[in-house]
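A single protein chain has been omitted from the complex, and every remaining protein chain is retained in its original position.
Here is subunit A:
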């Protein structure tokens, strides 16, 4: 097994939870991937259960050839992030995985009271394409092997990602 180490979390990452949490869970995910959609409430529950013992980071791994809306959805999350609403958009996207057309994305931006003109312009100009692709390339080089891929304190989680399995792995890693 090739447990890969991972570059550290930096300020370009989207994180939830304290920087000094004993365990960092990184997800490489795709907003159109149904399995990532199943993992979403599990991660939310883990965050609630572990509280300050867990830091969560989400990075993009859009498999756009199987999920044709994934790359633009990822860029939408970044565009929302530029307006301090990454996590709200992340939630909106996972809660509406079957409605990820351009107009849908703009609708979520509106629901979140974002500057929709800016949001739409940044989507049109693919401002965050590079960032999203950099996440994908970095993830692949770190050993991400599909969506979702979880890393717990830098080690790829090769087990299932049901709540119990992930929870055990997080506890074992020190939370």
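For the reader, a short list of remarks on this structure follows.
In this section, a residue touches a chain if its C-beta (ideal position, glycine included) is under 8 Å from a C-beta of that chain, and two chains touch if they have at least 3 such contacts; residues count from 1.
One rule holds for everything that comes next: contacts and distances are computed from a predicted model.
Per UniProt, the protein behind the absent chain is "Thioredoxin peroxidase"; the candidates were "Deoxyribose-phosphate aldolase", "Thioredoxin peroxidase", "AarF/ABC1/UbiB kinase family protein" or "Spore maturation protein B". Listed here are the subunit A residues that touch the chain not shown: 1-2, 4, 30, 33-35, 62-67, 136-137, 140-147, 149, 156, 158-160, 162, 165.
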